[in-house]
Every structure is written in structure tokens, then in C-alpha cells.
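As you look at this complex, bear in mind that one protein chain is not there, while each of the others sits in place.
A, B, C, D, E, F and G label the chains in the order they appear, each numbered from 1.
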């Protein structure tokens, strides 16, 4: 639609029906609207090979399947996060080859082309077993975005030898995602052990003064290890995308 | 700079040096950058007659005077809010005709052209005398934006007859700005008395459980009078601009 | 009742049974009580053509139907918001012609007379699809109050081209309601694009550090676009009434 | 047990087995323990005629009935607040004459003797119909404590004439309990209309920035009407006891 | 002004120039405005003998003296609270007989007539010596309102024998004001010892997790002694007015 | 694995294949990794006789039983806290001799050897009956850790004589755990009565301004009794371990 | 005074002027008041050898010196914490031998008798140099209470080897006080290394999302090392008293 509008303007310049000056003004004064088609094209190009992501929370199984069908029909990969109850079965019926991760509450269907490969391994470190659902959401997202993933689980700081025993693996990672609830202390320790980027994810596990993850969120924002960055509570997906931004530079 | 870039492109279309199709693509794929000059022009046009606003907090008197000089040199009006200590004297030395409002901590210098006139009177209602600085900031801003202002002061709800006695004035206002600290209850009463738009401004006066204005802010967001809108704590300037958006439709 | 009391007093003045001075005092010293019948009359007059509004939360379907019947019997329009589960079916049985909006959780039954028509179109802009329920509550309320409504959906700032592509529509709106959860950033962008009044509605979508809508609420109160006003979290109804106050000046 | 200990000591004094000085020291150095029996006796005397109160939240119907039986067996009145689901039927089976108030979620069984009568009427004022459950909890408690109660309902400040129309009743009350959610503004208005003690009760009705009653709680603590006191959110029971402390002086 | 308007109306009724019906309507439809003079008169009558109160925070010494002069000229008592630095000397110069309380930051000048006398003694209980400024503000206010005051100081619950040793005094009080910071536990103990009304005042003394008085505020709102009411943090004035409302019933 | 690595290094030193200097460096530069096997051994030794603890929240009954089987197979004691619904029956089927405490939501199976015995009695004091579940969690944990436990229940400060009557017991305790919700005032009183360590546990009982235990948490952190320490809301387990650290010095 | 009252009663029992039964009742019904002299005596006995503590915040140097003089005159030790500006010089003039700690803002003057000696060493561990003032307040208090103190400083978890290198010292401590701001992670690591009681002290160092110590406070309350207890922000004094309660069992 608008593309036609700009094409007409250019054609009239080409035809000499309008001078360069007025054409310049015309473009200048309503340029933002004229971008819609281009930006969409461009952004599609940018996202080539990336799976679209369906945030499942608040959507019905029917809605999720419908969106997934549309995406799959274009050959795009399909990643669903925060899979609501009942959606997994519906997706498996619709896409028998879809990969459902019950712990991470994700479903992933590869696209026609593989995603661009990230550089290096992303290490996902968890403080306790209760943090695993967030870790799995991150792991599935990372894989869908073309990253190599390694998991280091249950190495909370109350048994500090556990994380120290894995230092070699940590040091070799390209990016480290550290997931912890309760005291959220693990990223500070890991941030002091490695030179790689460290992305901290607070989780809402725990009770009382955890205040649904506020406690580890504040801990991580105040990490005494310089250069630790933080994402939203339970946001394994966001941490994975942040890590993938780094590995795909 | 960028304007030249687009001009060149158009010229090349006019010269037949480039076809319409490639020119269209060129515009489509980097369009956002090409807007910079236009948007600035356009926004200047939009703001025609509006005074630029200098938020004084955190600026030195020297910085404020310097910015004001630059603006006045273009014939623009100059409005300074949150005037820091010492800035008033410096401004008065530089611009003897500038209008300083010590209570509202504002300074205003009219531009070469008067601002567009708003429709109707904006009524500024305050609950207590401590709310007057915020009211004055709003009043000066409203006047600078071309609005007629009426003040109704010290009509807090603990003496409910005071606001009721001014109902006639309130009903005739085009917009009502209600400024209150502590319990922040006045907008609910005023919102029930008038049909005009009501903009509530919480103030940070008070102590203890006022929590620097959090209490009246929450009160106003929960107003039982439907259709009351709220701006930031102590934000007389913002309320005035919101009102002026309404009177200048 | 009290009307009779005042009538008696006036009659006694007319009859010369009481002098003007004492009658004046009598009116002066208990005037507030004497207003009950008048205010009710007056307020009814004020609300002429307005639908009464039933806030459904915490009411049983039976209660809602009963109130709706009473209102409909007077020829008033009936608007129900926050429709609880089960209430839609009960209302449809009682009023087959009632218009239920499942997404917005509203029900609307037109009154005997149409509402007064507002000036201009109110544009409802949403950042994401999760914000649609609040948008629908606003849209239904606006229509019930006699306003023309336009919807611009799913134009969150992470894909900034989406909202820019709709700038023309935005600029032509009389009032813009911007609804956003999570980062709540959209009103700041829209507030910078248009001169019309902008009413921001934070939503409780999201998780973690969204804190049930606190995050976008604070964002909007701190909007760097001057003159954006804010209503309560998820309060599509309130935003609609605020907009209608503006269009009905 | 301990009573015997003191009795023994006194007996030994009476018998001349111990001198006054050492006995004085004995009493002085472990007196706190020696009070247990006395304090219980005394407190029973103090509470003569008062119903014991069972806070039902978190108790099973069986537990509530068991406690009620024990109290009733002593001729005490039984007041249950925050009646959990299912408890009403169980109580009615056990005590056919018990008075269940479903709205206030209370049950009351009069004791053998009526409670001491309080001086004057306690007026319970509510801002909206959603505040009625708290009002009923207060009303039942007040009656159980021997007070005369008057109700003034649905007089929120957005329709300020409603509360003004009831001023006469308000002025004649011995104590006024004002119950309001959302903006919590009503106590400020009432506090300015009457000279009697005003006890404000915030309620958790509403949504979003009400934060489960935090908003009206802060409003009331910051009331611009001097001398308004506040109790916990939804604490109709506490307000009633506070009022009864005043009427029973 | 308006009084004349109503007088004219009544005169015209007396003269037969207007019928009772239309006069009734005239009064009914703009009654609120007509109250202004009456309510003022009435409220003055109500407040007869009460000292006006000047909240000194945010006022300059000059402003305070000016207001005080105006009040004293009418024979009213003058009470100033939250006396800012430098105001005491200025007030003493202007009113040599004024009574300045440096600890409570108050100044009091008796009016021409003594205030009405309250029934019974108001006991002011403090947990620690840091709470004394708030206690003095309360004490001066109570005296100014005609109340008999008794002080019980430094009886915090960590040395529980201290408050128990004063039980007799407490039991004989008409109203008890309990002032405490930090853990704010004292009102719960006092509330369990006496049957009189208990008004709790949290103070902002302490540090860290006291959060400027939030901790004792929440403690007091959750008091396990039924019927304890609460005022704002550091609000000795408000507690005194609340107590005086009780003693002047 | 790594143990082999160090063994190889030592063997090569023994064989003269590597000098002492380089071997020292090898150990020095990657020592942390080499600790994994040792630390595990050591920590097992440290925990000898201690029951492992299964935090049941968020685990399925199946998972809990599986972990418990594994632990019991090694002769370790099994302690499960926060037992989810349905887990008790499953545990009793698997371990008929397991001791389930429904109130404390715990299950405990003694190990092959008794735990080391702590010195002195730990007194668990509760303010109200609603605090009993937390008290039971603490009591079961204490017993499992080899401590002697005494319970003092329902001695909240609103009836101060109740806790005073138990002073003798309190004074004789080695450690006192004080559990209270709502105003959380009890630890301040107890802390003033005894010289022993006092550990305060806030509970989430109550409603409104209790904010799920935030109120008593803040109260306890601000206790006016010096030397009271605090654990997380509802954390009976943590208080018990803290007490056991003291009794096992 | 009251002592005389009880003596009289006992004398009358000894004289046969009153029977045991009535005397028992007399004691039972007003026992609390009769304790005042005794409790004071008793508590003085309990505190034998303990220095009284003057909390300096909010006191003038004059007041502090006056209180200290009174205490020293009785031979008691004098400990002042939170020494305000100027008080140190005044104290040194009055008591040349007083020990002022500028970093910890304390002053200590030994009493006539040394305090009872605590069992074992209390280890004070700090995460960073900014935590030293709190550590010094704790150290001075501990010494004043008769404890042996060891300091381990600047061993924050971002350089985890620092605290691990001190494990031997930590393991040998009787009690460990861990002081940390910002992320507050250190107590979790230390709690996992030692079996001794661990008392965590959050500090208000840092900025932004530290929220004046709220972040480390929440971290510590959620410590994943079981049995860590917490005191108020910056409360080195409280931690020291808590530790001393343990060492003096």
C-alpha cells in the first residue's frame, strides 16, 4: 500500500512530473509512515532462520496450535515457552515431531533451515534443583537459537566446593548463565571465577522473605563481582537470548 | 547531511541514473536514518510558538543561563522549572524582563510570538497551602502554553464545605487540576462534582506514612470517581501540559 | 421527606408565619442535609443518557442480573464490567439483546436513548496481545458513552516501526489511550508523536519484576513525554471515562 | 500449683516459721511467676460477660465447633469471625440458636448474661457495597459487646452529597467507624464533619494499585482530618473492639 | 454574598413574588453553593474555644508569626507544631508569654477562654527516651485541648517489669497513648493490660530495617491486642486530637 | 576421576618422573578442581549421624519417596519438611515406621545411628495457636538433630501474664526459639527475660498489613531486646538448625 | 514505697491480723505493681558486671557525658555506640582513660570489675572494607562483654579463594559473625563451611538497588546455608550481644 505511494513519488520524479526539492520535502514530512513495508521486510530478513517465539502464558492450547501452524507453514521454527496445562498434548497431536520439555515448559519444532551457529558453549549453572525449570527454558531457547549448551546443576554456595569443582568447565564457557533463587549468591561467586560474560537469573523459588524472587533479584543487582548483568525473575528465555546475542556477534 | 543523501538519490532518479525500483529499495532499507532532518524540521513546526522547557534540577545557574540565552536568541519563549538556588538572580541579571515565581520555582520569558490560545479555563485546585508550590509550577506552565488559569486554594476534604462552596467555579472549568498531598482525597470529591477532565497531582508534603507522596499517589490511582487521571508526584508541570493538550485539541 | 421540610419552611415564609431572617438561619444551619433530594435529582439530570455501570467483581450472577433489571426497567443503559464467571450466560438469558464481550469481560445493553456523542475518535493503542482484555473493556465503555473508537494493536516499542507506521492514525485521534504491561514504554513514544491528550493504562500482564503491573505503572508515571496521564493498573474502564470526559467537553 | 507456693509462704509467716523480711524477699525475687493464677482469675473477672472470640481463619469446622462447645458450656457467649467455608452449617447443627451472618462471615451465640451496655450509638459508615462484609463483621462484634449500632452505607466521596445527607446521623453518633477501600478518602470527610472519635478501616477491595488495601491504609494514616485513627486492613472486628473500648469507658 | 442571594429568595417568597414550588426548586438545585457562609459560621461555632493549629513544617518563621498574630488578635489560642529552626525565638519576641517546648518542637499561647475540659486523664506512655519528642508534641496538644495528661516514660517491653510496675496508673487512665519506635511492641502489651481506648503512635527512631518507622507502624496495625488503633508515624499531634475526641464526647 | 589425576601426579613424584617444584605448581594452579572427591568425603564425615533433609515443597510424592529410599538405604536418617499433599501416605506405605507430623508437615525416619546429643533444652515459644505448624517443624527438626525440646504455647504479649508465668522454664533453656506472627512482639519480651540466645521466627499468619509475615519480620529485626536474631518467615527448620548449631558447639 | 505495702501485709499476717487466705488474694490481685522494686533489684543482679550501653544516636555530647558520669560513679563499665560528632572529644576530656574507636564510632570505659569471660573466640568476618565500621562496633561490644575476638576482613565471595584460605580459622571459632553489604552473599558461604553458629549482619553500604541495606538483609534471610540467623542492618552491636549470649551460656 504505502510502498506504492513512495513508488509513485519516485516515478513522478523519474518522469519529471515533480522536482527533486518538493519530492524531498514530501519524503521528509511523512517519512515514518512510509517505512512500514520496508521495516517489515528488513526485520524478516534479520530474523531469517530464527524461530518465532510464542509466549504461552495466558493463551489457550487452541490459540497456541493455531499460531504454531501458521509459523510452521512458512518453514519457520516454532518455540513455545511457558506452555500452559494441556497445550503439550495438543501440540504433539498437531506436530508429532515437536520436542516438548515438561520441566522447562517449552516446545520446540525445528524450522526448515537450522539457526545460525553461535560461537562457543553457553554454560547454564543452577544453585539448586528447584531452579531447573528456569534452566531448561534457557537451555531449549539457546539450542533453538543455534547454541551449544552445557549444564552445571545444584552447585549452590552453601556447599562451595561444588561450584569450585566445576571451575574448569566454567572457565572454558563463552557465556555463563547463573540461575539461583533464595539468597541468589551464586552469580557473585561465579562472576569472580570467570572472565566471560555472566548473566544472572533470579528465580521465584523459596518462601517468606524471598518475596517471589525479589530477594535474589536484589542480590544479583548488587553483586560484588563486577560486570554481572541480570534479567527478570524466572526469565530463562531472556537470559538465553542475551547469551545468544553475545555468541552471535 | 542526510538530507543531502536523499536529495542525491532523488536527483539521480530525476537524472535517470537510477531506476525507480532500486531507488525505492534504497529508501525502504535505510529509511529510519534518512528521517533525521525531516523529523527535526517537522517537530520544530509542531512546536511553533511553544516555549522550550528547561528542567533546572541538577543544572548549575551558569548552565541554565547559557541554555536560556540560546533559546531567547531564536525568539523562543523560555520556561525554567525546578529553579535551583541562585539561578533566579542569575537569570534576572541576564534577562531583566524574565518573570520569576519563587513559590513555584519557575522563571518564564515570553517568546517573540504568543503561544496558541487554549479553549476554556483550567482550574487549579489545592487541598492545602503546602501544595501551593506545585500549583504555581502548573499555573506558570499553563500560562506559558497559552491557557487561562483559575486558582482555588486550601479546600481540602477535612472541611468539605470549602470545596462545595466553589462548585460553581469548578463546574465551569474546561479542565480541573487537583493537587493534594497526605491523604490525596480531594480529586475523588472533585471528580464526583464535575464532568470535565480531572488531572490529579499527588504532592510529597507530609511525613511518615506519606512516604514522600506515595500515599496520595496510590489514593489518586484508586480514586472512586471514575475517569480521574494521575501524574507523577509533585509534577505540576506535567499536569499543566496534560491540561494544555486537552485545551488545544 | 426533607424536601417536605424545606417546602414547609418556604410555605411558612409565604404565609408570614416566619420572618425572612430566621428562615435564612434555618436554611443556613442545616443546609447540607436538605440537599439529599435535590442532589439526587440533579445528578440524575447530569447523568441523563449515561449508562449506569455495574462493577461485576465480587458480585454473584444473581446480584448482577437483579441490578441490571432494575436499571433496564428505568430505560437506562446497562454496562457491566469485570463480568464474573457464569454471569454472561445469566445476563443473556435475562436480556437476549445484551452485548457480551468475552475478551473485555463486559456486557452492554443500550438504554432507551442513545448517549450524547463525543467529539472525535478515541484511539486505543496496545503494546501486546496480552493487553487486549483491558483494551476491550475500554472500547466497550467508550462506545457506551457515545464515543467513536479506533484500535491499534500489538505495536510495542521493541519493534518500533510498528507504532511509527500508524503515526498518521495516531495524530488524527482526539484522545489516545495507550495500554501496555511489562516495561510500559509505549506511552512515552506515543506521547512524543502526538499532541492530543494521552492516557496511559498499565496492565498486570507479565511476571516477576512486573510485580502485577507495578513496573509499567511507575514507568508511565515517569514518562519522559510531558503531559501523559495515568490510571490504575488494568483500568480500561477508567481510561475510557477519562477520555470521554475530554470528548464531551 | 504456684498459688499453693505463695499460700505456703504466707502460712509459714502466719506460723512464725519465717520472718517478714525473708518472706518479703522471697516474694520480691520471684514474683512474676507467682502471678499466673491471679492474673487468670483477674482477667476472667475483667472479661465478665464478654464473649470469647474465635478467629476462624485457618481452623477446621471441627475445631471451631469444639472450641465453641467448651465456651458455651461455661455460659460464655461465643463469637466466631472469619468463618471458613462449611463452618456455618456445622455450627448451626451444634447450636440451632446461633446467629450466622453470611456477609460478615460471623457467628454469634449469646452467653448466659448480656454484655455490659455501651454508651451511645456506634455508626458504621461504608464507602461502597464491597465494603459491607467488613461492616457486618464490625456490626456483629459491636452488638456482641453490648453496643447499639447504626449503619450508613454506600456514601463514598465520589458522590459527596450522599454522606452530607447523613450528617445529622453522623453528628449524633458516639463513635464513627468508617470503612472504605480503593482511595480510602471517606474517613477524611467524615472526620471533618463530626467531633466524635473516628476509626478508619481500610478494605482490600479493588485491584491494581490498591495493592490489597495498602492504598486506603496509607490514605487513612495520612488523613487530613486530625484525630482519625486506623486499624488493620479488613479488620472490622478490631474497629469494633476499639469503638467498644470507647463506649464502655 | 451568597447569603444575600438566599435572603433575596426568601424575601421574594415573603412578598409573594415567587411561589413556594419554584423557590423550593431554586434551593434544591444549587444548594451546595448556598452553604458557604452557613458552614463557616457553624464550623466556627463548633470550634469555639479550640486553638487553631499551625503546622510549622515548611513555613518560615515570618509566616508562622504572621498567622499567629492574626489568630491571637481574635482571642483564639495559638498552637504551633513542628516548629522549624529559628521560629521559637521569633515567636517569643512577638509573644513573650508563649510557651515553647523545645523537645516537642511546639509553641502554645492560651486563648482568651480556656478550652472545654476533657473527662479523665490521658496517659502518654513511651517505650524509650528517643520517643519523647513525639510524646511532648502529644502532651502539649492535649493540654491545649483541655485535657489532663500523665506521662509514663521509658517502659519498653525488653524490660517488661517496667510497664507492669505502672499498671495501676495505666488502668486508671481514660485513654492511653502508646508511643514506640523500633519493634513497636509496647501497644500490644498495654492493650492487653487496660480496657480503655489505646492509641498507638509509631516513631521513626531507629535505623536499618526500621525503615523510618514503617516497622513499628506495621507492628501496631497487626497488634495482637484487639482494639488498638494507630495514627501516622511520629504523629503525636494526631494521637492527641484522637484522644481528645474521646475525652470530649 | 580427578582423584586419579592427583594420584598420578603423586606417583610420578614418587617415581622421580617429576620434580617436587613442578608438582607443587601443578597442585597450586588447579587445586580447586582437585577437591571434588575430597570435599565430598569430608563433608560426609562432617555430617555423620545427621539426617539428610528433603525440602518437600515443589516435589512430587514420587520424587520424595525415591530420595528417601536412597538415603535410607545408606542408613541415614530421613527428614522431610514442607510435606506436600499426598506425600504422607506415600511415605507411610514405603516406610511404615516413619513418623509423620501433620501439623508441622514433616516426616522423620531415624537413621542407623542416633544423632549427636545437644547440650541443654531448646525451648520453643509460640505467641498463638496459628504459629503451631512452624513450631512443630522446628520441634521435629530439633529432635532429629539430637536436641531436647520443650514447648511453651500461646503466650502472646496481649496477655502478658502468660509468658511471665513461664519465666522459670524460659530462664532454664539453653536456647529459646520464639515464633510469632502479626505484631511479632513476643521475642522482644522474651529477649528481655532470658540471657540465653533467642532466635525469632516471624510467621505469615494474619492478614492485611501483616503482608504475609513482613510485619513481624521487621518487628523482630528491630527488637528492642539486644541480641535477638531472626530467620526467614515461617522458617521453623532454619531456627532449629541455628539452635542446634549452638547446642552442638 | 510498694515494698512497704507488701511488708505491711506480711507483718499483718505475722501478727495474725489478717488470715492467709485474704493475704493470698491481696497478693494475687495486684501483684504486678508490687514487683517494681524487686524486679529492679533482680535485674541489677542479673546484669552484674555488664557495662550499661548508651546508644549515642540523637543524643547531644552533653547528654552522653552526663549519663556516662552517672554510670561510672557506680563503678559500672560504660559503652557508647553510634557516637555522634563531637562526643568523642567531650568524653575524652571527662574520662581521659576512655577508649574511643573512631571507625566503629564507639567509646568504652572499663568498669570496676571485668565482665564474665565468654567461652571461645568470636570470629568477625567482613566482605569488604566498607563493612569495617560495623565490624568494629561488634568487636568493641564483644570485648566489653568479655569475649575474645578475631577479625577476618575483606573476604567477599567475588574472590572466593580469600574466604576459603581462612577456613581453618573459621572452623575453630565458637561463633562467627559475618558482615556484608551489597549482595550479602558471604554468610551463605561461611554457613556452609562451619558448624558453629553464624550471625549475619547486613550493611547499608552500596547504592541503588541496595536500598540502604535491604538487599543484603533479604539475601541473608534467604540464605541457602541452613541455620544462619540475621540481625538488623548495620547492627554490629546486636550481633555482638547475640554472640555473647552464646558464649556465656
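FYI, contacts are C-beta pairs under 8 Å (C-beta built on N, C-alpha and C of every residue); 3 or more make two chains touch, one makes a residue touch a chain.
Model, not experiment: these values are computed from the prediction.
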Chain not shown, its touching partners among those shown = A, B, C, F, G
Request  = For the chain that's not shown, point to the residue among A:63, A:153 or A:229 touching it.
outcome  = A:229
Task = Could you tell which one of C:133, C:184, C:197 or C:236 touches the chain left off the display?
result = C:184
Query = Given the contact definition stated above, which residue among F:11, F:60 or F:119 touches the chain not shown here?
reply = F:11
Note = Listed in rising order, the chain B residues that touch the chain left out are 2, 30, 32-33, 35-36, 39-40, 43, 57-58, 202, 204, 212-214, 217, 232-235
Query = Given the full complex, what residues of chain A touch the hidden partner chain?
reply = 32, 46, 53, 120, 161, 174, 195-199, 217, 221-222, 226-233, 237-242, 244-246, 248-249
Remark   = Residues of chain F touching the missing chain are 3, 6-7, 10-11, 13-14, 16, 19-20, 23-24, 27-29, 31-32, 34-35, 37-39, 41-42
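Keep in mind that, in the parts below, only the chains that are shown with their structure count from here on.
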Remark   = When centres are defined as mean Cα positions, the distance from chain B to chain C in whole Å is 25
Ask   = If you average the CA atoms of chain D and of chain G, how many Å lie between those two points?
value = 38
Message = If I count partner chains per residue in chain D, which residues reach a count of at least 2?
response = 32, 35, 39, 159, 161, 164, 208-210, 214, 217, 221-222, 226, 232-233
Request  = Give the pairs of chains that touch; include all such pairs.
outcome  = A-B, A-C, A-F, A-G, B-C, B-D, B-E, C-D, C-E, D-E, D-F, D-G, E-F, E-G, F-G
